[in-house]
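Right, I'll just put the structure down here and ask away after.
A single protein chain has been omitted from the complex, and every remaining protein chain is retained in its original position.
Chains here go by letter, A and B, matching the order in which they are written, and residues are numbered from 1 within each.
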Amino acid sequence: MNLNYEKSTIELPESWRAKAPILLSAGLILLCIGFLCAFGGSSTGEDNQQGFKYLCHSYLANFVYVFSFTLGALFFILVQFLTRAGWSTSIRRVAEILMMMIPYLALLFIPIIAMLFAGSSALYEWNGKNIHSSVIASKATFYLSKEFFTLRTVIYFTYWILTANWFFRISRAQDESGDAELSLLRQKWAGPLIMLFSLSASFAAFDWLMSIDADWYSTIFGVYLFAGSMMSFFAVMIVINMLLQNAGKIQKLVTVEHFHDMGKFLFGFVMFWSYIAFSQLVLIWYANIPEETFWYQVRLDNGWMTFSYCIIPIHFIIPFLFLMSRHIRRNRTALTIGAVWLLFAHWYDMTFLVMPNAGPAQLVPLLGHFLGGIGMLSIFASMFIWRADGVPLVAMRDPRLPEAMAYTNPIL
Amino acid sequence: MGKNTQTNRVTMATIANSFNPREIDNTDDIPGRRAPLVTGNQTYGSVTDIVCRVAEDAQPMLWWVLFGFSSMTAVSFLTLITFLIYKGVGIWGNMNPVFWAWPIVNFVFWVGIGHAGTLISAILFLFRQNWRTSINRAAEAMTIFAVICAGIYPGIHVGRAWLAFWLLPYPSLNLWMWPQFRSPLLWDVFAVGTYASVSLVFWYMGMIPDLATYRDRSKSPLRRMVYGILCLGWTGSSRHWLRYEKAYTLLAAFAAPLVLSVHTVVSFDFAVSQVAGWHTTIFPPYFVAGAIFSGFAMVVTLLVPLRAIYKLENLITLRHLDNMNKIILATGSLVGLAYATEFFMAWYSQNQYEGFTFMNRAFGPYWWAYWTMVTCNVISPQLFWFKKLRTSPFWMVVISIFVNIGMWFERFVITVTSLSRDFLPSSWGYFRPTLFDGLMFFGSFGVFMSLFLLFCRFLPTIAMSEVKGIMSAAAHSEHAEGAHGHNH
Partner (left out) sequence: MSEHKPRKTTEKKVPKAFGWMAEYQDENSLLAAARKVRDSGYTKTDAFTPFPVHGIDEALGIKPTILPFIVLCAGLTGLSTALLMQWWMNGVDYKYIISAKPFGITPASIPVAFELTVLFSAFTTFLGMIALNQLPKFSNPVFTNPRFDRATNDRFFLYVEAADKYYNRDSVKELLGGTHPDSLDEVLEDTTPSALPRPIILGTILLVIAGLIPAMIILNIRAGYSTAPRFHVFFDMDFQPKKKAQQTTTIFADGRSMRPQVKGTVGRGQLEEQDPFYLGYDPSKLTAIDTLETGKFVSLQEPKATDSSAASPASGLTSDGSAQTPAAPSATLNLPWIDKLPIEVNEANIAVGKQKFETYCSACHGYAGFGDGLVHKRADSLAQGYWLAPTSLHVDKVRSQPVGQIFHTITKGQGKMASYASSLNPKERWAIVLYVRALQKSRNADLSEVPADMVKTLDEVK
């Protein structure tokens, strides 16, 4: 096993660095255009509130869309250490960089908090004065008050940022020393931290997304968002690794076997998401209790029906059939097509979760929402470049790296 | 984990445990160098010897004692079933409104136990967890026997057990009608039926090469013939191996979602209803986690004595047990998280029925069952944070038995508390099991243990060919690392 490498092959491509400001400004412009479309498209003369509502929902959906990549990355890192995984060592650093973007993305949550404190109920009905349901009103007194909501959000972010930072710091220290004890240290703490992770991620999903419709409740909702996050995380990983390799980097360290494995995880999480989504649907559909079914009704009324039904082929049938073949998963180009498709599917899912609560389905605002999503991705890309700048793209002195280079996928 | 000894343990991974000279601590890896999964400098031949001796040597006294006891229990269980069919299900404590009582609790308990076997053989296989190889065979056998035990309860609960085949969609000339496919109970028939048959096929297919080993080592012509027929004339041809491995992987790929689906469908039995405490969307994954949790506990309960009796410590090493205990800890915490989520959501929903049900669980007439469940399921596995307990055979058996008790109580709590206090207060009641409930639950353990002991006696308890396969792979990676070291 030859691990002699050119230092330049594990650095961020030079040309990318210049692209970061362009991506950021392009992202911001797209976001603004998207806002205008969302705002203007759905403002119907007398009701300006509707446009603002659409805009807020669109922002939240797109924020959670990109944020879920980083949440998936954090979980991935924790699990890799928990299970002493060796195969992933050469792709782990990219995931670590993704995980380290949580602090940047936390800044993007500030507008939502600001909106709460400005007293707007456009996004979260419980923050308003005229609450239509007594159920929401009774929650709004304490649990869903803006102060407590903010406190919880701060706790989640603090926990995620501290964990990510700690893991990243040790990983970078190992780049210098190559000390195996540093792997053991992370391994030791991964267990307890992953418990807190599942608690925090689950409650973040309840708070940020489920409480848009504070009448509604579903215990599986956290798992649902987690499944989508993991799926989109692997899709992002495949795309980033592919782009880096196309730019001439990490070509020897990330082999077709790693792509194959990420493809398998991608496939696995497509199935897992479908399983969770189906479980939630079938239980609510079958029991047919009005307190729960209305959530799906909202997603079938007001012109959303076609959109909502399309999530089945987009998020399950097409990627499932596409990724089923081993040959697809071992073909970088084909796999990247699948990953990009699933990035779209995840955006579609976030839209499905959030947007029907904003109002009826209309083409222009939805288009604006889509542009906003691309803008958010673009901002995300610029953040990635800044974060990855100056960081080796592979943890070269991790003692498990030779194992990652040696393994092959025998059968599946 | 002792801080000062940690480094020592890592660097000297082969230091024997002080209390048992046979125990070799291989629970820790030095990053970059995998600790051996098979200890004691084994060769391919010695692995064959160790495993085949279990079936070839005369069984130890303990086997006869255990088998005598468990087969007697099994026979009395069959007698009880006969009596129940003669007398009717009224001898159970099932009452209004708790129509689903011990039988469904026992059914879910046993089906759950089965899940660990498929998880080890299929999901860990897909995740390339090589440590599964030493334990998968026994765990799969446990799966099948547990599913047999599980199937008995709904089978006799239908009342006319001899007409249980009416559940299947077959064209009947007498009454031209079909089963009700919109009922989760029918999904159960399909799910458990598929699960039982696919697990059996998976188990049997995994055993074919090992049965061939048994055949080739047989001294008596009868044994040779029986094993020869069972292994279908397996030769170990590479062309056969190629298709065999492909088929094994495909089966694993089917069994992995299948095992999730089975307990998911079992959870649907409860969760599609409108009963408070049953109807909650987290039930599918939470039931699956609970099933794996209880199943691994049962595997630990069985394998620790098994390896001690048959001296399999070098193949089922501390590392295997340690890993299983970690999974118990992880799934136990997941189950705890699900309890917490349910409780939170009962409050968050502001639904008076949900709120009442959960308060009733914890502080109502069945408070004792609830707190037994929480103690055994959430608190006791937390002891596995301590490495000392994770690697002590005695303590892991104690904790895993606690877990099994807790998981039985979990199903009891879900079923009985929700039914005994449902929407109509005038029909509230307090369920009390009868003697027959207790005896028949105990009796199912007799069936389970008898089958498991027979399995140890006659079939390969460890997948020899798979263990040899990972020994070969480990030898190759050592070789590769050596080369790598030279290059540096």
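In this section, contacts are C-beta pairs under 8 Å (C-beta built on N, C-alpha and C of every residue); 3 or more make two chains touch, one makes a residue touch a chain.
In this text the structure is predicted, and so the values were computed from the model without any measurement.
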| query | Looking at B:Pro36, B:Gly151, B:Pro209 or B:Gly332, which residue reaches the missing chain? | reply | B:Pro209
| request: Determine and list the subunit B residues touching the chain excluded from the picture. | output: 43-45, 48, 86-88, 169, 176-184, 186-187, 190-191, 193-194, 197-198, 201-202, 205, 209, 212-213, 215-217, 219, 221, 224, 228-229, 232-247, 250-251, 254-255, 257-258, 261, 264-265, 268, 464-466, 468-469, 472-473
| note | Note that subunit A touches the absent chain at residues 278, 281-282, 285-286, 288, 410
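One rule holds for everything that comes next: only the chains that are shown with their structure count from here on.
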| said: Per the contact definition, I'd like the list of subunit B residues that touch subunit A in the complex. | reply: 1, 6-7, 10, 29-34, 126, 128, 184, 245-246, 249, 253, 257, 260, 264, 268, 271-274, 279-285, 326, 329-330, 333-334, 337-338, 340-342, 345, 348-351, 385, 477, 480-481, 483-484, 487-488
| subunit A - residues contacting subunit B, complex | 1-4, 84, 86-87, 135, 138-139, 143, 180-181, 183-184, 188, 191-192, 195, 198-199, 202, 206, 217-223, 264, 271, 275-276, 279-280, 282-284, 286-289, 291, 398-403, 406, 410-412
